[in-house]
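The following block contains the structure, expressed as structure tokens.
All protein chains but one are shown in place.
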């Protein structure tokens, strides 16, 4: 079985890379490019599904790339957490790709020029997958660079003014984060003489506590920027909403979660012991509350969703800060839920934008009559994100609150309260958006400009500009339906999934499990 | 930028070589873009007070130094790298430890780094061409069109195109030198497309003489890199610089003559090569990217060693050359073309998607209705003679 894992694990990165190469070589044949991309990502979904099954049996596996044994070469490590992240992210990437293919075909590739879009998208995918399996700190940095540079390209696609402006903010912030990460790696190598994560887990523990703390904070700040944790989240609502709908969807769903994943690894493998619990709890609290207050004040669906995205990162930080198996398990489940639902909502918003010509709430209206399908496709994930039982959002939040209640402290109770409030406000913001865009008759939207909406912050020009309304091709609707189905499946199969998330959390409880994957014979120092 | 000076004494030859080359290419790219931008571009518009910024900057500098010293001072174990020389020689069959690290031991990082380069090149093309990734390199068309371009360029005599090549040439020199320009043997084919005052015969001759040697050096660096300083990156950068020289000496059409390949394809093949080297071992039941080693006694050539990681390095080489060509093609040639378009047709607003639909028409310039003023018509006549 190990031989099988040995071959499968590198494939999740190599397949998209070779697909990207193929897409570049086939630069002038869009159909071929589309075929390449979809085939490659479907294969990755299959591979990840097999990996999830196998890791759940064996607990995980580490591949030594090039046959160079750890800690000298680079290891790729897949444990239950990595496998779950691989599976969900590959499914999301595939669905969004199909959605964008539908959009590209309908719009004559104006929005998503196929010869740039496909290679960049596949390389982004390779970067995301590599980040989930990197067992080497420097390799993790390289993965981040891959996905970041690809995201710069995708964000500035088409080179319009709004996108360039948003791109500049995003790029500068990301560059700072990358430099901080690289500097941390340098410091860590200076202190320990290694970059292998499993070996670092042992060696970092032997460092003096104050140096450990400095290194830990540097890494957390670098990852915190990527995960958009308050106060490092200011850039997100300004940059994501300007990109083409599928790009925003995949950024919102996946990229911040790569940061969260890195924080989980930092807190469980590199610096176990939860020394920064109070700090993380305060950060989680602020992220939750400030994010959702921003969301309620938005008049544009995309911006509103971006603020809820930031806000809900707070739940994940909360779970990490709790630090118990229950807390971590709930976090993992919540990450999976959030990747799916947030992406689905952005895809549905893309459909709204096509149908209504805008995402500005004061201009939309009457969409329920015009396209009941989109109304349903927006409604289900909206309820889900808002935490209505029995959806996965509810299960995840409940799990978090229960885990918090098991290790009670005043701050944790405050956070549980804030979490519940955030959930309600999310529901309010989403339902308001839904009722304005879908329920309200069309003419009302034009006749009376709601005073409440006038007062709130002006949306950026680009996102609120009314474009011509277009019918949505079946492929786009189909891809969105697929995502909604996946999100509902998270609820239907919540039992086995949640127990697997808990098992994943159990392997994270002590770094010993991770170390024994990389050094099966032990003897690491 | 600061660091090639200090590197030789630290025993980092590969690093010094690559850094010097990378900084050169960065500088060229910088100049390619900045020559088009207004001189006020670097103005400080910062709203935050300068002193505040300076204090933050100095604070960061001090903080980083302190943490670096402390982190280094608390080193607790021998670095893993002490084993690398042995591993590199025994397992990687190369004497140059850094190169073996890059293409073999840490080849997975290099694969990732190549994807960064590929996607960055794609992004550059995306921002300059806006709606297409692949397009033809601008090439010289049939013989008859050259005078037209020549005339066109002459009309906008002040344009600082090929600024590097034309340093010191005054606009006044245009008329007399023009006649001479046409009698010259073309050292570089596309040199004719330049306005005479922008040409430098010395540069053309030197580039013509150096180009092929530079390509051979780059290939040598590529293959020698396993044992002495060099490798795919350094080699690719040298080749890239050779193309830079061709472009600077004779303008954008020379680029198409020098490398009539689609940069996108080159990037794609590079990743295919490297990705393939990583993928194939899986089918033989070993870990991805595992290198194999062949040794043979050949007649004439003698003892020959070949490590499959060299194939990986060839992929790196291709990607770097592809990136260099892509930069020249977009930030060099296409910007030139957009600039000419702006000058040729002042009335048309160029904020939209210029060049997106016109980029392929470069080699069909005669078909394009160029507004010919009497003056340029004369010039055309004279130059065809």
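All chains are identified by letter, namely A and B, in their written order; residue positions are counted from 1 within each chain.
The rule is short, and it goes like this: a contact is a pair of C-beta atoms (placed from the backbone, for glycine too) under 8 Å apart; a residue touches a chain by one contact, two chains touch by 3 or more.
Just so it is clear, contacts and distances are computed from a predicted model.
**Student:** The complex lacks one chain in this depiction; which UniProt name from "Cell shape-determining protein MreC", "Elongation factor 4", "Multisubunit sodium/proton antiporter, MrpC subunit" or "Heme chaperone HemW" does that chain carry?
**Tutor:** UniProt lists the chain left out of the view as "Multisubunit sodium/proton antiporter, MrpC subunit".
**Student:** So there's a chain missing from this view; which of the remaining chains does it actually touch?
**Tutor:** Touch partners of the hidden chain, whole complex considered, are A, B.
**Student:** Just one of B:60, B:202, B:216 or B:304 touches the chain that is missing; which is it?
**Tutor:** Going through B:60, B:202, B:216 or B:304 one by one, B:60 is the residue touching the chain not shown.
**Student:** Would you mind spotting which of A:99, A:189 or A:315 touches the chain that isn't drawn?
**Tutor:** Of the candidates A:99, A:189 or A:315, A:189 is in touch with the missing chain.
**Student:** What does the interface between chain A and the hidden chain look like in terms of residue numbers?
**Tutor:** Residues 138, 142, 145, 149, 152-153, 156, 159-161, 164-165, 167-169, 171-172, 175-176, 179, 182-183, 185-187, 189-190, 195 of chain A touch the chain absent from view.
**Student:** In the complete complex, which positions of chain B touch the hidden chain?
**Tutor:** 1-3, 6, 9-15, 18-19, 22, 25-26, 29-30, 32-34, 36-48, 53-54, 56-58, 60-62, 64-65, 68-69, 71-73, 75, 79-86, 88-89, 95-98, 101-102, 106, 109-110, 113, 116-117, 119-121, 123-124, 127-128, 156-160, 227-229, 233, 323, 327, 330-331, 335, 338-339, 343, 346, 350-351
Just so it is clear, only the chains that are shown with their structure count from here on.
**Student:** Using CA atom averages as chain centres, what separation in Å is found between chain A and chain B?
**Tutor:** The computed centroid separation for chain A versus chain B comes out at 35 Å.
**Student:** Which stretch or stretches of chain B touch chain A in the complex?
**Tutor:** Touch residues, chain B against chain A: 64, 67-68, 70-72, 74-81, 83-84, 87, 91, 104-109, 111-113, 115-116, 118-120, 122-123, 125-127, 130-134, 262, 264-265, 267-272, 275-276, 278-279, 282, 285-291.
**Student:** Considering only the defined contacts, which chain A positions touch chain B in the complex?
**Tutor:** Interface residues on chain A, with respect to chain B: 3, 6-7, 10-11, 14, 17-18, 20-25, 27-28, 63-68, 71-74, 76, 109-110, 113, 115-116, 119-120, 123-124, 126-127, 130, 138-139, 142-143, 145-146, 149-150, 152-153, 156-159, 183, 186-194, 196, 199, 203, 206-208, 211, 214-215, 525.
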